[in-house]
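Dumping the structure here so I can ask a few things about it.
In this view, the complex is presented without one of its protein chains, the others remaining in place.
Up next is chain A:
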Amino acid sequence: MPRRLTPVLVTTLLGSGIAQAQTDVPVQLPAFKEGQYVHEAPTVDDLMQDESINPELRKVILRGRDMFINTQQFRDEYVFNDLNCKNCHMGEGRLNWSGPVWPAATTLPDFRGKNQHVNSLEERIAGCFSFSMNGKPPEYGSDDMLALAAYHQWLAKKAPVYETNIGGRGFSHLGREMPAETSYEGGEQVYREHCARCHGTDGQGVRLSEQTVFPPLWGDGSYNWGAGMTRVFTAASFIKNNMPLGKPGSLSDQQAWDVALFINSHERPQDPRYTGDARETREKFNNFHKFTMYGTEFNGQVLGQHDNTGTKPFLKPDALRPRSFE
């Protein structure tokens, strides 16, 4: 019988945790809001025991799950950095407060601000490959895309379609506005104390036997300048509720903001939407980049003003294209 986590108010526990004898580390996650839909995504054990699932469908879902966990098997095909889907969507994409992926299956097709048109589930997945994985998405309608879409939809089992008031969805619980006192230097200190052990002093992560153990946080192995995680608020909320691993909520809100700013003030592969000028690209996609450091000056350099696409031999995958019904 699994012990389900009881979310607790961060504010009430922060003070009390410190004085206690350190014989445990509380899981400090935000409370769900009144009226929110809270989903309990099924596990792979549920899938294996679910006799209503056609064996062929089960194979497809398991394939999608395998792609999600070990995305590096598609290195230099769909993925040109060191990341796996599960690095940002932890707990196999099931976990609330860790960008659970199933809402994409119940809320799409819908209008998406990032690309200003109505996106399907496949298109949303293609977005992850294009930006977070610095890659080239599986073809729409392909076996691999079907498998990933099937995995998302199965995780959404029993969730209401079109319900958007979802507890623990996305990475924005700290809000979108970076506090004025947010500090790069403060972030550097947090990074040294709590992050560098795994992610490396240069953010390079750790790879062993051609597998990513700890994901790189900047540089060629990490997400590109167009990834949602480059937004400081996205990274701050992810860090607050997921890092250090196993200790969600252990950093203060300000520590999370500081280290998010520090990480996202480092260079990474080019935004696939690059026009040739980072300041211009920032302006053109300001609805997104107003939350990133891209195209701003840091230490005398304009972040993102370069032609480096990492190990990806092109800038923009064909899958990224506008759509209009006019």
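The criterion applied here is as follows: a residue touches a chain if its C-beta (ideal position, glycine included) is under 8 Å from a C-beta of that chain, and two chains touch if they have at least 3 such contacts; residues count from 1.
Assume contacts and distances are computed from a predicted model.
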- For the complex's missing chain, which UniProt name, "Glutaconate CoA-transferase", "ABC transporter permease", "Cytochrome c" or "(2Fe-2S)-binding protein"? "Cytochrome c"
- Task: Among A:157, A:207, A:266 or A:279, choose the residue that contacts the chain missing from this document, as touch is defined above.
- Result: A:207
- Which chain A residues would touch the chain omitted from the figure, given the whole complex? 2-5, 21-25, 27, 43-44, 90-92, 94-95, 193-194, 196-198, 200-201, 204-209, 211, 213-214, 244-248
